[in-house]
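Just one protein chain is left out here, and the rest sit where they should.
Letters are used for the chains, namely A and B, taken in the order the chains are written, and counting of residues starts over at 1 for each.
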Amino acid sequence: MVNSRTTNIPLWVRIAPALTIAVLVGPVIAGLAGIALPAVGFAPLGGSSAFTLSAFARVTAEPGFFTSLWLAFWIGPVSALISLTLVTGFAAAAAGTRSFAFVAGLLRPVLALPHAAAAFGLVYLVSPSGFLLRLVSPELTGFSRPPDWLIVNDPMGLALLAGLVLKEAPYLFLALTSALQQADPRRADIARALGHSRMAAWLHGVFPAVYAQMRLPIMAVIVFSSSVVDMAMILGPATPPLLSLRILGWINDPDFSQKSLAAAALVFQLGASGAGLVVWLAGERLVSGMARRLAVSGIRLPGLPGVSMLARSGLVVVALVVLAGIGLVAVNSVAGIWRFPDALPRGLNLTVWAERAPELMNLTANTVLIGGLASLTALIAVMLCLENEYRSGITLSPRAKLVLYAPLLVPQIGFLPGLTVLLLRLGWDGSLLPVAFAHLVFVLPYTYLMLADPWNAFDTRYLDTARALGRSPDAALLTIRLPMLVGPILVAFALGFAVSVAQYLPTLLIGGGRVPTITTEAVALSSGGNRRLIGAYALVQSLLPFLGFALAAAVPALLWRDRRALRSGGVV
Amino acid sequence: MNEGLRIDRLTVYRQGRTLVCLDADIAPGEVLSVMGPSGVGKSSLVRAIGGFLSPGFATSGAVRLGGRDISALPPERRHIGVLFQDSLLFPHFSVSENILFALPPGGSRRDRCRRVAELLAPVGLKDLLDRDPATLSGGQQARVALMRVIAAAPRALLLDEPFSKLDADLRASVRSFVFDIVRERQLPTLLVTHDRADAEAAGGRVVELEAR
Partner (left out) sequence: MPRIPVLAAVLALGLSASAPSAADPDPANWPSVLAAARGETVYFNAWGGSENINDYIAWAGGEVERRYGVALEHVRLSETADAVNRVLSEKQAGRIEGGAVDLIWINGENFAAMKRAGLLLPEAWADTLPNYALADTEGKPTLLTDFTTPVCGRESPWGTAQLTFYYDSAELSAPPEDIAALGRWIAENPGRFTYAAPPNFIGTTFLKQLAYGLFDDPSVLSKSADPEKFGAITAPLWAFLDKVHPDLWRSGRVFAADTTQLKTLFGDREIDIAMTFNPGEASSAIHDGLVPDTVRSFVMDYGTIGNAHFLAIPFNASAKAGAMVVANFLLSPEAQVKKADEAVWGDPTVLAYEKLAPEDQALFDALDNGPATLGPDALGKALSEPDPSWTEMLEAEWQRRYVGG
């Protein structure tokens, strides 16, 4: 018996998975070891007592510590629950209808938006001196000056929660649509034929399979929210702030003894994020049990038009709020004097743009270089991994997928400080390349997740045909698979680029402040509240990923303008 | 010297269990039809002979072409043409580029283009040269796909249910188009099908595979 091994797989394809896994997991382990193992000579946060029990006692005695910790615990699952409800409700009410495609189109630019820019947009829309209140003032409200309302930075964290939902819902919607492509919509039809309402039919028939594919993205969202930094700076409470922000503060405190607080707090952060996941998984079990009981009970839930309308509009509101926010960011960047309660600025000028042009160009160059480097490297690595999977016939197990998600399932603030010190020791810090490497860690998973489906869905009989026509596996890859997949490849590249552009903490820590990007500078400006300046920076920050996606759509359309099957950049 | 395709007790295993086996001699210009219900391993048989069985499968026995054992060779060196259910014309190439892709290397660009025209003219496809494959009708696609296989100058042909997706009225004409070319070029051909009409039209021997 001869085992089928069509040809020997070249080394450069074979080692790709090992290298990729090393990049995904290595920094996480190294960073965590940096905190947990001061005994072996790592003292990442300063001082040899970074990990003593007394530090735990001290950190818990910090004013408001448990308030910060509590917020870090609940905001993850709650923001994920709201986002998931919005997305699921919409899909249940609108799957297969024209409004589904419309909303998908509306959410696409929102998806590309960096967190910081979305947060600024929300501030300009809903804060007491924001656009909504200006629209109705003083006519309806009688306000001639901004009211003293605590909307943004509220101690409960509701503004932060809203900001997170604005970014997470589009992301989960993307996860849902890609899962939906593999689900059979006829299952909902069958449930309807059995007498269930439209929404109930979708929830019973389609959602369970779709949800199984959304679990990891949801878990990533929970961890991210529980430890977010940039959005918490702009929208989060101040007295006390989210735990991640306090950790950053302790790391940066000139009183060096505070660093042991940071190390201890990091452990609590990991615990809070982990507890958020556990709660989610428990809730998952509870809900699926209840749904099963409801399903077998035979009860048919009536379709209420109000519920359906509500479910349909939720996501639309999310998209509109984000888009309006970005519009306000843009207007702010060219606004002249714009005092409350004027709804519109008294004049428009390009002063900020003209003054800041050289600097914005520099920052854009840095951002594009880092993003290009990280996403191109990620793209090549992912393509080699996927090709290796195809040639060796070994596909990713669910467990391996967990590895892929590793950098997204550990809070950034949890392992980046340790990684920073490690890189510092290796003398590899404070320049563009290490920052691009740190970005690569976060770009890789998204690139993989984006490209894996179209890559695996590719009809490999095209490759067989090319082989039968005398082409080697490498030639078939280069002449057939890559050109045909150029659309999805570019979309994966654009997504990787968008992820890189949005990175705040890795750029700040690994770059040591010497590698400014449009994102670090935009966030740095946030405290000052100079709206014109923030507007210009946040707009550039939003445009960069958007241009990436626009390019990813334009190139296949142009390249294959005479090839109908490929013109849309769609998956073959 | 035997110029045909010899399938020498070829057995395909999956996870250590026998999936399908075949022992047959196919003479030049002969079409051997292999029939059987779906799931019996017909496609795996085609993939084993063509050389692109997925990892996870194993084989024993041999495939000989012109007396030479080719079973250890990668597909690109077997010189066996394959036609699948779908035409699988490369969507990013024009019709002539699809054929040019298949032509053996060598010759100037102009020379190669002339050869493509010579190949397509006798079968009435010359007008389609610059077309986008996606704009061709089903019948046209099937014909171009066959001529693409022929352009690579194969020494044997594998047909994996190539007519099953065609409309009934189109099926007969494409079928005769294919079998005419097979006979004209004297290619030993293995046809895998579940449609008895295909096998009858092929006019050769019929092997029935049975479900295990």
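The working rule: a contact is a pair of C-beta atoms (placed from the backbone, for glycine too) under 8 Å apart; a residue touches a chain by one contact, two chains touch by 3 or more.
What you are looking at is a predicted structure, and each value in this text was computed from that prediction instead of being measured.
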Missing chain: touched chains present in the view: A
Touch criterion as defined above, residue of A:17, A:76, A:114 or A:128 at the omitted chain: A:128
Option touching the unshown chain, where A:8, A:181, A:252 or A:395 are the choices: A:252
Touching residue (missing chain; options A:20, A:137 or A:153): A:153
Touch with the omitted chain, as defined above, among A:260, A:412 or A:447: A:260
Subunit A residues that touch the omitted chain in the full complex: 43, 46-49, 52, 54-55, 58, 62-64, 67, 128-129, 145-146, 148, 150, 153-155, 237-240, 251-257, 259-260, 337, 339-340, 420-421, 424-425, 427, 429-430, 512-514, 516, 521, 524-525, 527-531, 533
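The working rule: only the chains that are shown with their structure count from here on.
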Sites on subunit A touched by subunit B in the complex: 1-7, 391-394, 459, 461-462, 464-473, 479-480, 483-484, 560, 562-566, 572
Residue ranges of subunit B touching subunit A (in the complex, touch as defined): 13, 47-48, 50-60, 71-72, 74-82, 84, 86, 88, 90-92, 94, 101-102, 104, 132-135, 148-149, 152, 154
